[in-house]
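All protein chains but one are shown at their positions in the complex.
Order of writing sets the chain letters: A and B. Residues in each chain are counted from 1.
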Amino acid sequence: MSHGGARPQREAEARLAPLAGAWRSHRRQRRRRALLAAGLVLALLWLAAWVAQVDPRLIWSKGGNVFGYFDRLLTLEGGAEAGARVWHDPAEWFWGWRRWLRLLGDTLLMAYLGTLFGALGGLLGGLLAAGNIGPGRALRWTVTRGLEVCRTVPDIVFALVFVIAFGLGPLPGVLALTIHTLGALGKQVTELVENVDMRPVEGVVATGAAWPQMAGFAVVPQVLPGFLGYALLRFEINVRSAAVLGFVGAGGIGQDLIEAIRKFYYNDVAALLVLIILTVVLIDAVTSRLRFRLLEGHAA
Amino acid sequence: MLELQGLTRRFGAATAVDAVDLRVPEGQMLGIIGRSGAGKSTLLRMINRLTEPSAGRILHHGRDVTALRGAALRGWRTGCAMIFQQFNLVPRLDVLTNVLLGRLNHLPAWRSLSGAWPEADRAMALSALEQLDIAGLAGQRAGSLSGGQQQRVAIARALVQEPAIILADEPVASLDPRNAMLVMDALADINRRYGIPVLVNIHSLDLARSHCERLVGLAAGRLVFDGPPEALTEEAARRLYGLEAAEAAAAPPQRVPVAA
Partner (left out) sequence: MSGAASSPTPLRAAALARVPALRAAHPGAFRRLGPGQRLALALLLGGTLLLGLGIWRLEIAPARLLAGLGDLAHFVTLMLPPDPGSWAQFRGILAALAETLAIAFLGTLLAAVIALPLGLLAARNATLHALVRFAARRLLDGIRGIDALIWALIWVSVVGLGPFAGVLAIMTSDIGTFGKLFSEAIEAADRRPQEGVVAAGGSGVARLRYGVLPQVLPVMAGQVLYLFESNTRSSTIIGIVGAGGIGLTLAEMIRTLEWQSVSCIVLLILLMVAAIDQLSSRLRRRLAGG
């Protein structure tokens, strides 16, 4: 019995041996590739740490500061309850709420204006840059390159330059947001336009319509839902951006925030951050609901 | 009178339409037949100038329209209304607006783009829709209509262009027999009532025979048949649809004069 069972087992092992070997070598190869990738990432990490002069020891020495900083953010510095957590005395914590809300409103208006102007420009730019309906090759090339520059240069860099040209205040901020929005939306509209159904376009061209009417009646109705969705998303992004444009003097709540951080007004920093986060989360919720409705309406 | 002289279109090495000579007198209902790929669509699209001819001329009342550009080209396009197999309406716009698109070249851009269509244009659009029995659908989105209804909207759009010629590229190929009959009847009715010449590409020989007063046949881009429907015998049709490219080039055009 015993040797009757051993033979088939040995035979099975003999048959499996090449398979097991192949599996092992395959695994070894995969492992080697994974090790290589990990080694590469580690080397890059080390290189990057050296270039950026990040000393791991720094983390230990400064680690305490981190908790100290956030602790002070949340500790009342003045008023009757000084020393307690900020939420024990909201009136003291949000002492500047009138001014802050006004600045927050301005920030939203900046985002709105930037999105509005940028969206209108982006729609036109996208129509002109699209390969399927664009009115001319030279114009198309120029517009495409222009949109590229507008979207690749960060808005705050535009803001820095505009502050010098237009003076301090929200105007350069609005312009910076406009330019960046124009570039970003222009690209997205171009893609939308390049995917439209061309039959309505031919139908309208065949009636003798000129380019603006063709674009307005045959293309815009097709891209409108997608365009509005992108524009809403852009508004959301612009609210975040508008909140920091004040760092370079381009208006909005950022100017108070940078002052509070630089001058170590801990409670103000915390209050402003809370206001900004709440606003952003709220805008997020509203726009994502709107976008959902838009998609639904489009599907119906 | 519309006259084509040696009209040719090449796509790379292939010749889609090959030196077609054709005269279409006023008020004629002309059917263009031929098997798939024969060049029927290309021919009509060249007349409307959606496709640029490679050679040859298009004359309308003696005026050369082959090389028009800009506003003159748009005016010519308005004058020869085009009807497409796939209707080519704007699905998201309502029926009335789709018909009003036929008036675009009669209006300054700001009026149409702001939706301030003149009353007379609205009246024309409605009466065209009434004539095609679909005025009740004026407020509906074009995309929600059946194929037959959409094609009638497209015919109404063509009508309000006040065209001198109507070109119809397989207007009934996507429709069921009943709707196909309705649409062909509508085209024939317009042709008779307003005396507008209609050039229609059509696959159904029955509809071609019943609705057209003259038929021309294309094979491999060449005009190989021209005559009244009676002349298109079974034998002639079989020949037309069976011709291979080489034979079409060699075959002399079979012309049977139509009593005009």
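Odds and ends about this structure:
Keep in mind that, in the parts below, a contact is a pair of C-beta atoms (placed from the backbone, for glycine too) under 8 Å apart; a residue touches a chain by one contact, two chains touch by 3 or more.
Since we're looking at a predicted model, the values are computed, not measured.
Considering the entire complex, the omitted chain makes contact with A, B. In the complete assembly, the contact with the undisplayed chain comes from A:Val41, out of A:Leu16, A:Val41 or A:Leu295.
From the options A:Leu104, A:Val219, A:Val244 or A:Ala271, the residue with contact to the chain not on display is A:Val244. Among A:Arg27, A:Lys62 or A:Arg289, only A:Lys62 touches the chain left out of the display.
Although one chain is not drawn, the whole complex shows that of B:Ser127, B:Ser174 or B:Ser210 it is B:Ser127 that touches it. Listed here are the chain B residues that touch the chain not shown: 61, 72, 75-76, 78-80, 94, 96, 106, 115-116, 119-120, 122-128, 130, 135, 138-139, 159-160, 162-164, 193-194. In the full complex, chain A touches the omitted chain through residues 41, 44-45, 47-49, 51-55, 58, 62, 65-66, 69, 105-106, 109-110, 112-113, 116, 149, 152-154, 156-157, 160-162, 164-167, 169-172, 174, 240-241, 243-244, 247-248, 251, 257-258, 261-262, 264, 269, 273, 276-277, 280-281.
By definition in this document, only the chains that are shown with their structure count from here on.
Per-chain Cα centroids separate chain A from chain B by 50 Å.
Contact residues on chain A toward chain B in their complex (touch as defined above): 199-200, 202-210, 212-213, 216-218, 221-222, 224. Residues 48, 50, 71, 74-79, 81-82, 84, 86-93, 97, 101-102, 104-105, 109, 112-113, 154, 157, 161 of chain B are the ones that touch chain A when the two sit in their complex.
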